[in-house]
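Note that one protein chain is taken out, while the other chains of the complex remain in position.
== chain A ==
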Amino acid sequence: MARKLLAAVAAFSTLAVHGALAEPESTDPIKLTTHDWTGQIVTTTIMGEVLKNAGYNVEYVQADYIAQFAGLKTGDLHVAMEIWETTGREAMDEATATGNVVNMGETGMVAIEEWWYPAYMADVCPGLPDWKALNDCAEEFATPETAPLGRYLGGPVTWGGFDDERVEALGMDFEVVHAGTDAALFAELESAYQRKAPIVLWLYTPHWAPSKYEGSFVKFPPYSAECYNDPSVGINPDAAYDCGKPTGPIWKVAWKGVEEKWPGAAKAIKAFKVSNADMGEMVAKVDLQGMSVDDVVAEWMAANKDSWSSWAQ
C-alpha cells in the first residue's frame, strides 16, 4: 500500500516536472529594453516574439542606451539586445565587472564605423576610396568656417572614435566637426545629398543610411590594436591612431538573475543570431518604406522559422 502510494507520488512528481518543462519557469514578464533606433527595436522585437512563442511573458521597456545599465545591474531591467562594441564597450565592461550583468554573446551582427562619402564625390575626387586621394582633394570639402581645411563631420563626442587624433596622426588637411546626435549627422547628409554637395562624414552599419544613399566607406590603413596603443606602429612612427577604426560585434547582455529565473529563455537569448544583411533589409523596410516594426518582424519570422525555432529548444 505504502509502496503503491510512493509510486503514485513519484509518478505524479515526474509528471509535474514534465509539465513544468513545457511551461515557462516563471510567468513574471521578462523585461527587454528598447532604444530610439529602429534596428535595435527590430532586434528586440524578434527576440521578444521568439520568447513569447516559447510561452514566456515579455515586456518592452524603453530605456536610454547607457543609463539602462543601472537598471540591468539591479534587476529592474532584464535583457538588452544591442550593445555595440564600438560605442558601448566601456559601459558594458564596467557593468559585467560588478558581476550583476552577464554577457550573453554576439548577436551575429558586426558594427562597421568609418568615414563615408557619397558616390558623386568619386567624380570630383578620383582615387577614392583611398584616404590619400581623399586628402588630396580636402579643399573640395571646405566650408567658409573651416577653409582652407576640409570639413569632416564626426559623430557625437560621446561616441569616441579618435578622429581628431587620426587627422593629426595621418597629417590630413581636415577639421573635425562633431555632430551632437546622430539625427543631426543624418540631417546634414540628407541636406548635402539633395544638393549633390561635397560631404564626408561618420557613418555606421547596420543602419538605413547606407541603403538609402549611394556611397562608400573611405579606406584607411587597416586597424590593429597595436596601431591604437603603440605610436611606433603604422605610417606615422610618432603617433598612435594612424589607421582606420575597428569593427566589432554587437553584443547582448542580461541581468545575472535571468539564467536562474528563466533558464530556457536565457538559452534562447544566447542562441539569438541575425545577419547584417537581414538586419539592413528590415531596417530599410521600416525607415524607408514606412512598414511597421511588427509587420517586418512577422515577415522575417515566417521566412526564417527554421533558424529561430531551434533557439528555444
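Assorted remarks:
Throughout what follows, contacts are C-beta pairs under 8 Å (C-beta built on N, C-alpha and C of every residue); 3 or more make two chains touch, one makes a residue touch a chain; residues count from 1.
Convention: contacts and distances are computed from a predicted model.
Here one chain is missing from view; checked against "NADH-quinone oxidoreductase subunit J", "Quinol oxidase subunit 3", "YhhN-like protein" or "ABC transporter permease subunit", UniProt names that protein "ABC transporter permease subunit". Of the listed residues A:Val50, A:Ala91, A:Cys227 or A:Ile250, the one in contact with the hidden chain in the full complex is A:Ala91. One of A:Glu82, A:Glu114, A:Asp163 or A:Asp182 touches the chain omitted from the figure, and that residue is A:Asp182. Here the missing chain is touched by one residue of A:Ala67, A:Ala119, A:Ile235 or A:Ala303, and it is A:Ala67. Contact between chain A and the absent chain runs through residues 27-29, 33, 36-38, 52, 55-59, 61-71, 76-77, 91, 143-145, 153, 156-158, 177-188, 190-191, 194-195, 197, 208, 286-288.
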